[in-house]
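The other protein chains are all here in position, but one chain of the complex has been omitted.
Residue numbering begins at 1 within each chain, and the chains themselves are lettered A and B in the order written.
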Amino acid sequence: MPHKTFLAFIWPSLLAMILFIAIPIFSVAYQSLFIQHEQVLVTTETCSPFGCKKQVTVDAAEMRRLREEQPMGRYNGLGTYTNSSHLAFDDINEIFRTSQNFGEIRDKIMNLPFYKALIFTLSYTFIVTPLVIVFGFIVAVVVNSLPSLFKGPVIFFSLLPMIVTPLVGALVLYWMIDSRGIIGAALQALFGDPNLSLKASPTLTWVTLFAYGVWHSSPFAFVVFYAGLQTVPADTLESAMVDGANRWERIRFVTLPYLMPLVTFIALMQLMDNFRVFEPIIGFSAAASATSLSYLIYSDLRASDSPLFGSAAATSLLTIIGVIILLMPVLRRNWREFNRKS
Amino acid sequence: MPIPSQRKPLPLAVLSIGFVLIWLVAAAFPFLWTVWGSFKAEGDFFSRADWMNAITGPVTRMQNDGSAFTFDGYHGAWVVKEFWRAALNISIVTFFVVIISLTLGTLGGYALARSGYRYTFWLLIVALVFRAMPHVTLVSGYLLPFFQLNIWGYLPTTIIVLVAINQPFTLWMLHSFFLSIPKDLDESAMVDGCTRFQAFRLAVIPVMWPGVVTTGLFSFLLAYNDFTVTSMLLAQENTTMIPKISSFLGSTQEEGKVMYAVAAVVSAIVPLFVLIMFFQRQIVSGLTAGAVKG
Partner (left out) sequence: MKFTFKSTVAACALIASSGASWADCGIESGSVRILSNDFEALHAVADAAATCASATVEVTANATEEHKNLQVPALTSNPATYTVAVVASNSILPLLNDDLIRPLDDYVAKWGGQLQENQLIRIDGKIMAIAFMANAQHLFYRKDILEANGIAVPTTYAEMMAAAQKLHDAGVMDTPIASSYMPGWNLAAEFVNSYLSTGNEFFVPGTAELAINNADGLAVLETMKAMTGYMYSDWATYDANSQKPVWEAGEIALAINWGSRAGAFIGDESSAPDIAAQTALAAAPAMSEGGLPSAALWWDGFTIAKNISDEDAEASFRAMMVGVSPEMMAKHADAAVWLIKGYEPTPAAVGVIADVDQGARPYPMVPYMGLLHTALGDNLIEYLQGKESAEQAMADITAAYNAAATEAGYLK
């Protein structure tokens, strides 16, 4: 396709992405290299309904002048990236210097907020993604073989976990898995342990979050696979059957290769979405046992009384870098395919 | 497509039916439980004493002169808290997000699938990287410019932001679908003298519906379920359903109206039922069209 035609087709989409994603990403990246001006502090008397007190306040007029001179603040290079709330290079050096054995090193690194969040994020990504793909595929194949009368309702109910908003889906589920809720009580009866609580133990909280992730995302894989299955040409399947291929062989050698681009697509999207896992942590009040990179960003930007834009920007860019590393294998595969085709 | 001439062996049929049933229970039970519970009082649905209260409803009976069902949640959400306003706003937002996303996305996705140049690959990669950006960071960056331009708080702004944020996903998905449509289809049309756009319109559009409908479903869900963008970019009178529902949940300052939230969620699902029935027919019919030609 000539460049001009290509551009004619793609420009609206490109423009939207440049304006609302590319420019913000660059400004965020730029901002992450700066920290705020040194605050000019003065001690003055502050009075509230509960009495007066000598307290520190910021000299706002002086700060305004400083900001007008240098709107971005002080240049800090990669200082924010390497401080103890992010990659914590100094702390890690210190840990290696002072620790006796591997176990101690591991425990101390796991205590650093960034690495603690990273471990959960990676575990979530690598456990939930494959399960979602396999589960979604099986559901799609089975639903596809149902009589058409049942397909509509089955598809509708299958999509529910994805449709019900995570916010409220988690609210209801959260109550159901409470030790007094229907699922929690059922599990207690099942395992014969009256003190079993999915919310109390860190391990069980992780398992709950993983299970929720699979439950919530499987419909996505299911719908994509289901739509893809509709495009598998019937004559290829028929000729495979004539050649004596059994059911499994037909799936393995005809359907799967045909759906491979979709598998790649789902893997890409799921790796990425799962790497940014956030909503279930809030929905299940799970921050005691599990924090993710997105949770750190949220904590810096939204939960905090005084937002830390630089810190959030650094974590966001580290998230993007993490996603790129994660997607490398899939992208390499895509690149080879792409070259083969063109 | 299943091939009707071949019957399943019995064990496999039992296995697959069993699997579907288990999956359906897992997928639908929490929802059905919510529907049932939306007609109960909070003390029952969220009863700590005994979860059976959610079924029998002693508090509901006590508060409603013996009736085990109440419409208080629905009345509170729709009438007292004016949930209809949020429902109206979300219909506007989702409608335009889906239409604009799909228009931009089909054009872009088609170009990406048909152009053989290397830069298309890199464009797709860059789009992916764009998608990796956590939304909460993006939205925080929008606030100041939007306030300065005086475009903060309005539906069109939010619609465009949602379209843009969802564009990488839409492009990737439609690009994958267009790749599975044989190239000969539009190329033969061009040999017959069509321009690229005519070929797209006459040869490709008629067979692209399964992909477009599926992508549209996801655009719809993104807009419908979005909280991060809508809660930060819309003023109170323009707010959509999810931030509204979230405002029912309470804070340190105020007791939540949890049953309003539950009733609102159930009401929000009803229109989706119709939509998905339609969507399911579209996939199948679009499919047949594609299969005949392919």
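Just so it is clear, a contact is a pair of C-beta atoms (placed from the backbone, for glycine too) under 8 Å apart; a residue touches a chain by one contact, two chains touch by 3 or more.
Since we're looking at a predicted model, the values are computed, not measured.
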Write out, one label after another, the shown chains that touch the chain missing from the document. A, B
Given A:Leu78, A:Val207, A:Ala234 or A:Ala303, the residue that touches the chain left out of view is A:Ala303
So one chain is hidden, and I want to know which residue out of B:Trp152, B:Phe178, B:Trp209 or B:Tyr260 touches that hidden chain in the complete assembly. B:Trp152
In the whole complex, of B:Gln63, B:Ser91 or B:Gln198, the residue touching the missing chain would be B:Gln63
Across the whole complex, the chain not displayed is touched by subunit A residues 35-39, 41-52, 54-58, 60-61, 63-64, 73-74, 76, 80, 83-85, 91, 111, 113, 178-180, 195, 197, 199-200, 202, 284-289, 291, 299-308, 310-311
Give me the subunit B residues in contact with the hidden chain, please. 41-44, 46-49, 59, 62-63, 140, 143-144, 146-148, 150, 152-154, 231-232, 235-239, 243, 246-247, 249-256
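Please note the rule applied: only the chains that are shown with their structure count from here on.
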For subunit A and subunit B, let me know how many angstrom lie between their CA-based centres, rounded off. 18
Sites on subunit B touched by subunit A in the complex: 1-3, 6, 8, 12, 16, 19-20, 23-24, 26-28, 30-31, 33-34, 37, 46-51, 54, 103-105, 107-108, 110-112, 114-118, 120-121, 123, 125, 127-134, 136-138, 140-142, 160-161, 163-165, 167-169, 171-173, 176, 179-180, 196-197, 210-211, 213-214, 217-218, 221, 224-225, 227, 242, 245-246, 249, 258, 261-262, 265, 268-269, 272-273, 276-277, 280-281, 283-284, 286-287, 290-291, 294
What does subunit A use to touch subunit B in their complex? 1, 3, 5-6, 8-10, 12-14, 16-17, 19-22, 24-25, 27-28, 138-139, 142-146, 148, 151-152, 154-169, 171-173, 175-176, 178, 180-182, 185, 215, 219-220, 223-224, 226-234, 237-238, 241, 247, 261-262, 264-265, 268-269, 272, 275-276, 278, 294, 297-298, 301-302, 307, 309, 312-313, 316, 319-320, 323-324, 327, 331, 334-335, 338, 341-342
